[in-house]
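Input: a single structure, listed below in structure tokens.
Every protein chain of the complex appears in place save one, which is left out.
Let's turn to chain A:
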């Protein structure tokens, strides 16, 4: 759900010769380079030190933000508009009271997606109240409403421009590609510097994060419109605007709604991260619980986020297949109003305190028990601490040391060859320049450290994900059981599981990898399961009738036929693992993730921004190397 959208994957079958010549060329070039160019880390003479200019930019903003016209007459108004709108929505939500809000949620869900979802929506809001999180939930909801509205509006405008004009599309594409791999934390720093901590900064960071999928899908929808229909409407004498409103936009309805859906999910995942810069609401509760190492309290604030995500996602998905006449909406509005007034008259605007259920203590006890028993000294398999130490010693260290020992130009050659192997010369060029940019920024060694963690996390995610997905594709029961679990892991704020992860694996790179796996696994399982399920049943049946065993069917029929889905899964695993590199920095992952957190905590633009840019470059490089579409060569 929070997975970003990628362009559809087209299988490509290049000739064997074409396929392997880049690798062969690399093999020839490597020893040659070893002789000529020497070895070692990125040379200092090819680095550009940005700390000077970035430092003075940051100083300029701090000195001028109370007086410069740019701040007074533009950014100040933006900031005030955000505060006003969030406050407006928040006051409406508070005035509606819990009865009104719950009823509204239930009715909207019912009209858009049917009675089952309505029941889920009502139950979800009731749980938010029961957990004692009513007011924070409303604060987050208010922020979300404003942020999503702004992202959808901005995304739609950009998408419209890109959908109608080829030139805009070409200009916008690399920007959107970059946004997709830009980690959320990296936005926070410049936004905070300009707007200061608080809700405006949080909303704007969220908009920057959530608008790209809307823009991308809008453009995709408009561009994919059936030319026959457009031709027909043109031949009927429709003007450009009429054609847009009556043909192209309605035809793109599915993509537009999917875009809204994606924007909501991205915004919600950002709502928690934004608590670091004073967004308030549920994210703030999670973050505060983290300070007193209170997993239970963090979970109590995390559950409403998961529930909000599930309800909003399902409602938006449902809206894609249903339509509702205006009169029913009026009746719904009246019903909500009546309930809100009723709630008001009985004097119960916020959730009554007597109905709170305290889950923090039992959760904490359960987590303590679990970590105490699994941490070490488990017979035969060893405790989780031992696994972590072995994983660090046998996997992470060799990969990192190997990458760092590789001469810098050799790594560029390898990256170029890999990209050429799966894509075109243009993909290879992007991948190599992204990698070179890392060197120029002067964070070569730290980036390779991060890269080793990312590779390890992606490998673990794929092994686990494919294993689970094969099981889920065979048994619908398992798939049904897995679905809520996947939902929870995908939307649960990562702050909630930081403490259990450290309690199990100790501080270091191993827990960072574990956190990344937890985050990326659901998307991989989902995409792979769908891919395996989508395999033509006839092909499977004929394989079975030829006496193929289960393993043979899997290896020779299902995996090859589901190849596009599997490749998409790999690509998504890379993107998602990179997105939580910074979370890894919070549990001892070090390297780039730590640098971004450090930059944010110390207001150090140079460290934070450079590390963020390096993560983006790593993301671009890995995306190109794993996305075998040729990217519209």
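As a convention for this text, a contact is a pair of C-beta atoms (placed from the backbone, for glycine too) under 8 Å apart; a residue touches a chain by one contact, two chains touch by 3 or more; residues count from 1.
The criterion applied here is as follows: contacts and distances are computed from a predicted model.
Asks: From the names "Formate dehydrogenase gamma subunit", "ABC transporter substrate-binding protein", "Hydrogenase-4 membrane subunit HyfE" or "Xylose transport system permease protein XylH", which one matches the UniProt record for the unseen chain?
Replies: Answer from the record: the omitted chain is "ABC transporter substrate-binding protein".
Asks: Based on the whole complex, identify which of A:25, A:83 or A:478 touches the chain you can't see.
Replies: Residue touching the absent chain, from the options given: A:83.
Asks: Which listed residue (A:388, A:406 or A:451) would be found touching the missing chain in the intact complex?
Replies: A:388
Asks: Out of A:44, A:291 or A:354, which residue would touch the omitted chain in the full complex?
Replies: Result: among the candidates, A:291 touches the missing chain.
Asks: Which residues does chain A use to touch the chain missing from this display?
Replies: 62-63, 65-66, 71-73, 75-81, 83-84, 86-87, 90, 139, 142, 157, 161, 164-165, 192, 195-200, 240, 275, 277-278, 280, 284, 287-288, 290-294, 296-297, 360-361, 364, 371-372, 375-376, 385, 388-389, 392-393, 397, 498-499, 502-503, 506-511, 584-590, 593-594, 597-598, 600-603
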